[in-house]
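A single protein chain has been omitted; all remaining protein chains appear in their positions.
After this line comes chain A, so read on.
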């Protein structure tokens, strides 16, 4: 499949994995997610439709926040 032909799976489409209630609510509301700027370290929220760009300095490299969940490791 070429890059142009690829369709992002949507809730309306018949792509597997899409169409669950969870993803539908996310799509409708455009769930927000926190990002950290790679340049200035500014923390801000972005929606699905927003351009990937820092609101402070315009840097195009953004990082996701680390999970808030506990992660367990063996000390080996």
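The criterion applied here is as follows: contacts are C-beta pairs under 8 Å (C-beta built on N, C-alpha and C of every residue); 3 or more make two chains touch, one makes a residue touch a chain; residues count from 1.
Going forward, contacts and distances are computed from a predicted model.
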| item | value |
| --- | --- |
| From "Trafficking protein particle complex subunit 2-like protein", "Carbonic anhydrase", "DNA-directed RNA polymerases I and III subunit RPAC1" or "Putative exosome complex component RRP41", the hidden chain's UniProt protein name | "DNA-directed RNA polymerases I and III subunit RPAC1" |
| Residues in chain A touching the chain absent from view | 41, 66, 70-76 |
